[in-house]
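What you see is the complex with one protein chain gone and the rest in place.
When the chains are written out, they are named A and B in that same order, and each has its own residue count from 1.
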Amino acid sequence: MKIVYKALAALALSALATTASAQQYPEKPIRLVIPFPPGGGTDVVARVIAQKLGESTGWTMVAENKPGSGGSVGLSLAGKAAPDGYTIVLAQNANLVINPILGKANYDPIKDFAPIGLVASAPQVLVVAKDSPLKTVEDLIAAAKAKDGKLTFASPGVGTSSHLAGELLQQLAGVKFRHVPYKGAAQALPDLLGGRVEIYISSVPSAMVQIKEGVLRPIAVFATKRDADLPDVPTFEEKGLKNSEAVTWWGLAAPTGVPAPIVARINTELNKVLQQPDTKAKLRSAGAEALGGSSEEFGALIKSDVPKWTEVIKAAGVKVAD
Amino acid sequence: MEIIDHFVLGFGVALSLQNLAYCFLGVLLGTLIGVLPGVGPLVTISMLLPITFGLPPVSAVIMLSGIYYGAQYGGSTTAILVNLPGETSSAVTCLDGYQMARRGRAGAALAIAALSSFVAGCIGTLLIVALGVPLASWALRFGAEDYFALMVLGLVAASVLSHGDMVKALAMVVVGLLIGLVGTDVNSGVERYTFGLPELADGIGFTVLAVGIFAISEVVINLEQKEAREVFTRNVGGLMPRWEDLKASFLPTLRGTAIGSFFGILPGTGPSISSFSAYMLEKKLAKDPSRFGQGAIEGVAAPEAANNAAAQTAFIPTLTLGIPGSATMALILGALIMNGVQPGPTVMARNPELFWGVIASMFIGNALLVALNLPLVGLWVRLLSIPYRWLFPAIVMFCALGNYSLNNSAIDVYLCAAIGVLGYVLAKLKCPPAPLVLGYVLGPMMEENIRRALLLSEGDLSVFVKSPISLTFLSLSLLLLVSMALPAIRRGKARVDQEEEASAT
């Protein structure tokens, strides 16, 4: 109760404080915007980071869920916040990079946000039902060619990372699937297990349960190296499909204009926290791999992701606005 | 008997002092947050999830499950007392529960809601034990065409929700269907009716709609007269249900349980559809359907049984297939995994202590809920003796805070105000609200599934009759239509005759 009271007093004062220098930072609670509802993967990653940052630095981190429109609502809000370092957001490539390309967001990933640091990532994986005749990447490509555009590919929604990974795969392998979008895994998995659709692409964490149980068979992951949880599953790179990386990444960002020393300060603390075995284990249990690195590296990743996905989306003709 | 050994094992686990305490804590929290509109098990469980890491896995899952099914008990309380649905699944309970409260029978309604929930919860749990695995694989046979046919049956049945003017009820269903279309279209990704607001991209929330349509418009109706009028009768009957009430509720509770169990197993359908279906079935079966909407006790017993059964059987696909049917179930699944438990068809063999312990805790939890809720009835009923001029601003406060807490967004509060205005105007024009809410619930699933069915069948319309499940539902719909049309035609003719007579005199 005392902490809450202090936090509230500090919040009330916040309007008076205008600029903050890195030495005194932070003078008040830091708001971490989570652009997804409670309970999802992003929420877990954000809460782990908020808790660990708070424990290791003594900062008061206030996690705030601002869900909506695949993350666009929360990012748009954070992008417009005062650039004083007291509002940061846990962004994901899907909402920071892809939503603006699809026209689902009114912000620019490069101009409107200052990258702080990469937090974690999880690759996409292509799965089939356990009794599917498809066993390898070669089987899949041969079947797609034989079915001539009729092989059904389920995704958890139009314009999601999983859907775009599927589009990327089609372009690299020179095949065509019939895309069947679903609202999410809960709707898509019964159809996959019931044999009504043939393949499904999902992030590794949301398919892990079924893979471990043997209900789903992973064919390959969209990553440069094999996933620690799925050591026997090849990558599409190994199968000769270059540049087939499609991961979900999470990173901390702030609105543009945040003083550089504050960005550097948060980045240093973030990297410390990401080195802790307990943080790594907690992220691992959510299916994500702890990463870290400098804010410049994170900025470079965003800059390289924008043209990559713009091209995939253009080539695939994915449109969400009519 | 193997099953007895399992139960001995399960109750051995669940009856340990620690697990009993967590079970009680879970159902208590569940009841409390169930009463608050907007605030549901989703936010509570996600908040408590980190705390459970320090607990043994069994205790953690027992507590989190308790919150989930406990919320279904609490949700009916405000629905009955002030027409404010505490959980999405209790919107249907408003229809007759609130009318009972206005007639001084709030106590009976609350008690019946608790008792029918208890019966349904226990039967639902038994179903998980006895038929969990076969039921889950049976649910996998439902394809897009079958879901579509099921929604058609729901819409046809919606006509029984009207009292009086059938055309108005149908028009309200269509308004609901249109409101349900707001948001991102699943099949194309296009945003519809969002007016460029990203906050609308995920659609208008059920809570926003139900609170606006039921609670806000009801408050305005109570305030519109120049003179203060009595909202609740002063003549409060007994707190507990009478013997006739129990007798009248017995079969509806069982039928509601059956319907709820069915929908709970189907991933993605949710408890709101099950409580609506149970209500419509009771009204269809009733000898005197006109009592519904006027405080019929069956109209409380059946939907409350249905949503509790659905909450319980929703554990079947989650535990046996690892497929969560709702966001809250996904959270419980996540809790299992983080606690080192791997759900799936072999969960019973691999983690017998956990599986049977949690199952046994559900029986205990449901019993605790009744023990907790029946004594609370008296307290709740006393709330109604608070002067209305204090009560209604508090109702408005719960609407505001509940809607805000959904997405931490003021847009939901503004939307609720707008829907309140629409709801009030429609209520004054004698347009029934329930068909609108049903249309909203069924519409998006209906469109999504017919388009998916045609995409998968390459545009072959015959899928709808080739699938035996779909064919059954469509035939039932047709039968229902014919059975309604025949008496309506006869009545219509009788009315024309009467009018002719009247104009002749």
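The criterion applied here is as follows: a contact is a pair of C-beta atoms (placed from the backbone, for glycine too) under 8 Å apart; a residue touches a chain by one contact, two chains touch by 3 or more.
One rule holds in what follows: contacts and distances are computed from a predicted model.
Asks: One chain isn't displayed here; going by UniProt, is it "TonB-linked outer membrane protein, SusC/RagA family", "ATP-binding cassette domain-containing protein", "Transketolase" or "Tripartite tricarboxylate transporter TctB family protein"?
Replies: "Tripartite tricarboxylate transporter TctB family protein"
Asks: So which of B:L9, B:L126 or B:L178 would be touching the chain we can't see?
Replies: B:L178
Asks: May I ask which residue of B:L9, B:L126, B:V190 or B:A286 touches the chain that does not appear here?
Replies: Of the listed residues, the one touching the omitted chain is B:V190.
Asks: Consider the whole complex, including the chain that is not shown, and state which of B:F392, B:Y440 or B:F473 touches that chain.
Replies: Considering the complete complex, B:F392 is the one touching the chain left out.
Asks: At which residues does subunit A meet the chain that is not included here?
Replies: Listed in rising order, the touching residues are 1, 4, 8, 11-12, 14-15, 31, 62-64, 322.
Asks: Mind pulling the subunit B residues that touch the left-out chain?
Replies: Considering the whole complex, subunit B reaches the absent chain at 33, 36, 39, 43-44, 47, 165, 167-168, 170-171, 174-175, 177-178, 181, 185, 187-188, 190, 192-193, 216, 219-221, 223-228, 388-390, 392-394, 396-397, 399-401, 404-405, 408, 410-411, 413-414, 416-418, 420-421, 424-426, 428-431, 443, 447, 450-451, 454-455, 459, 461.
By our rule, only the chains that are shown with their structure count from here on.
Asks: With touch defined as at the start, can you tell me which subunit B residues reach subunit A in the complex?
Replies: Listed in rising order, the residues of subunit B that touch subunit A are 42-43, 45-47, 49-50, 139-144, 184, 186-191, 198-199, 201-202, 267-268, 317, 321-328, 330-331, 333-334, 337-338, 342-346, 407-409, 448, 452, 455-456, 458.
Asks: Enumerate the contact residues on subunit A facing subunit B in the complex.
Replies: 37-40, 43-44, 47, 51, 64-70, 72-73, 76, 102, 104-106, 150, 152, 157-159, 178, 180-183, 185-187, 189-191, 193-194, 196-197, 208-210, 212-215, 285-286, 318-322
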